[in-house]
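Starting off with a structure, shown below.
Yeah, one chain of the complex is gone here, protein chain that is, but the others are all in their spots.
A and B are the chain letters, set down in written order, and residue numbers restart from 1 in every chain.
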C-alpha cells in the first residue's frame, strides 16, 4: 500500500518531467521522435547519470514502464495539447511533488551503496535537477535552472534537511518526509514570493 | 571470412560517421583537433554510451583501430575535400550501411548481456543514432535527427523487425539481416519519397 503510493508518485513525477521536455521540444518544432527523446531524457536523465556514477545498472533498464510512461506522455500531449496550457498550475504541483520524490530516491539509493551524506545530497540534487539540464542541452538553450528559479537549490536544501533530521532521529520515514516537504515548500514559496538565487554579475570584458 | 566481411562494414561505417562529423566541424571552422574530436564522437559516441549503460568496457578501449580510422578520415577530408562533395551519394550509402550494422551490433551486445528485447532495441537505436546527437551538441546546433529525417525511427523499426523475426525463427543470421535490411530500406525510401516524422506543433506561447 505504501509502496503503491510511492510508485504512483513516481509515475506522476515521471509524466510531469516527460511532459515538460515534450512541450519544450514542441516549442522547437521537433518531430515526434525528437520530442520522445527529449521527454525521456528529462524524465530519466538525472537518475541515469546518478546510477552511472554509483556504478549500478540504470534503474529504467530493469523496469520497462519508464519508457512506456514517456510514450504515454507524448500521446497525451498530442491529443490534449490545447487543454494542457490551462493545466500549468496542476503541472507545477506534479512537477514539484515528482522533484521531491526524485531527490529522496537519489539520497536513499546513494546511502544504500554506503556513501557518506554529502555524496547522497549531491546525488539527490543530480537525480532531481540534471534531467532538466540535459533537456536544455538537447534543445540547445542555456540551462534554465542556472538563471532563474530555485530548482537546484531546493534539492540541496531538501538534502541538508534530510541530513539534519538524520542527526537527531533514526526514523527514515521522518528524514524522507521532511526532505520532500522542504523541497516542495521551497519551490512553492519561491514561486509565490518570486525568490531567486543572486545573479553572478559579469565583471570582465 | 564472414567476420572479415563484418569488420570491413564496421570500418566503412566508422569512416562514414567520422567524416560526417568532420565535415560539420569544417563548416564551423573548427581546427584539426576539434574536427578530429567531433569525428570521433560521431563515430564512437553511441557505442560508448551503450557500453557505459551496459557497464562494460567501451569497445574502442580494447582495439586501437577506431581512433586510427578516425585519424585517417581526417586526413582523407584534408586531402580530398574538393572531391568529397561529389561523393554525397556514396557517403549516404556508407552511412546507411554503417548505421544498419551499428544497430545490429547494439542489439546483439545487449542480448548477450541478458537484457530483454526492449532494452536491446533501445541500445541498438542508441548505438546507431546517439553519435550524431552528441556531434550536434558539440557543434552547438539543435540535433538534426530531432527535426528531420527518419534516422532514429529507422533504428527502432529495425529493432522491432529483429524482435518479430526472433518470435518466429531462431536463426540469428536471419534476425540480423532482416533488421539491417529494414534500417537500410527505410532510410533509402525516406530519402527517395521525402518521408518524415510528423512535427510536434507548438501549442503554447
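Keep in mind that, in the parts below, a contact is a pair of C-beta atoms (placed from the backbone, for glycine too) under 8 Å apart; a residue touches a chain by one contact, two chains touch by 3 or more.
Keep in mind it's a predicted model, so treat the numbers as computed, not measured.
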Margin query: With the missing chain put back, one of A:29, A:57, A:140 or A:177 would touch it. Which one?
Written below: A:140
Item checked: Per the touch definition above, residue among B:15, B:43, B:77 or B:104 touching the missing chain -> B:77
Item checked: Absent-chain interface as seen on chain B, which is shown -> 22-23, 25-35, 37-38, 48, 52, 55, 57-58, 61, 64, 67, 77-78, 81-82, 84-85, 137-140
Item checked: Residues from chain A at the interface with the omitted partner, ascending -> 52-53, 55, 115-116, 118-119, 122, 133, 137, 140-143, 145-148, 150, 152-153, 196-205
